[in-house]
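Excluded from the complex is one protein chain; the other protein chains are retained at their positions.
Chain lettering (A and B) follows the sequence in which the chains are written, and residue indices restart at 1 in each chain.
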Amino acid sequence: MNNRSLIVSRVSRWVAPLIFVFGIYVALYGHLSPGGGFPGGVILSSAFILTLLARGREATLKRLPFGVAKKLDAVGALLFLCIALVGLAVTGVFFANFIQQRLPGEPLRLFSGGTIMPANIAIGLKVAASLFLVMFALSALRISTDEKDEPIRTLEDK
Amino acid sequence: MVYVLCAMLLCVGIFGLISQKNVIKIIISISIMENAVNLFLVVIGYRRGGIAPIITERIYEGVQFAEKAVDPLPQAMVLTSIVIGLGVMALMVTMALRIYHVHGTYDITEILKSRKKAEQ
Partner (left out) sequence: MELLLIFMLLFMILAGIVALWTDELLSAVIAVGAVGIGTSVAFLLLGAPDLAITQIVVEVVALVLLIKVTIGVGVRTTSGTPSPKRLRLAAAVSVLLLLVMVRSFTGLPEFGSPVMERVDDAPSIVYLEEGLERTGSANQVMSVLLDFRAYDTLGEATVIFTAVFGALVLLRKKGKKDREDADGGEDEE
């Protein structure tokens, strides 16, 4: 797979970090402007998908190894659950917004909204890691239509 | 009128779901149906001349927000539904690739034929 266009790979090297930063911004400012964890996560993963499509799997793995993505997926889900459980421990209500109840931030500033910002970060991590995992697994899959007997290539034997 | 058009979009999806034989076309039909249902839920929560349910500095000054904004509840539910749709589509796409690997085609009738032959 060395027939990739030089222009595409060069431009993607410049554009991918910008997409990445935009994804972080969308996820962090979810409680103030349109956005939030879900679109932020998809934008973050699309930065990696761009690298994957334009520059191949080795360049992508250098930036985000497969094992790390798996762990980030689990960390995102567990972080979200932890926020809920801490709320249960502090106030006695599952998913209680304990930060906002104890020390409310100034409205319409970045540090307001209590648990909403950490929850957005958790969801963003989870969505980004899951989509990256699926896309990467799909890109690793090569199907030979001619000889069916040959087992397909997947992740393990790269 | 808007409701009926949403229903028509859903029916286009259902028509494709029943009539098509290609696995990819079936995935496409399900995607169209998803879009129609999401859009219908948001249309139900719309208020004529409504603004987005986001408080900005300007609105914060002169209140009246609750009388103007559109319904945030269906929007929140649809937001999760869209992302679930993407996850489900990833699952469907991998299933289709598996089907292609095993049978060498995306066509359902050919797959059924080859399966019958294998049974005999």
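Keep in mind that, in the parts below, a contact is a pair of C-beta atoms (placed from the backbone, for glycine too) under 8 Å apart; a residue touches a chain by one contact, two chains touch by 3 or more.
Owing to the predicted nature of the structure, the values given are computational and were not obtained by experimental measurement.
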Contact set of chain A toward the excluded chain (per top definition): 26, 30-39, 42-43, 45-46, 49, 53, 73, 76-77, 80-81, 84, 94-95, 97, 100, 104-105, 107-108, 112-116, 119-120, 123, 126-127, 130-131, 133-135, 137-141, 143, 145, 151-152, 154-157
Contacts of chain B with the absent chain, listed as residue ranges: 1-22, 24-25, 27-29, 31-32, 35, 38-39, 42-56, 65-66, 69-73, 75-80, 82-91, 93-98, 100-102, 105-107, 109-110
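Here, only the chains that are shown with their structure count from here on.
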Euclidean distance of C-alpha centroids - chain A vs chain B, Å: 22
Complex contact set, residues of chain A against chain B: 33-34, 36, 38, 42, 107-108, 127, 130-131, 134, 137-138, 141, 143, 145, 148, 152
Chain B - residues contacting chain A, complex: 52, 54-57, 60, 79-80, 82-83, 86-87, 90, 93-94, 97, 100-101, 104
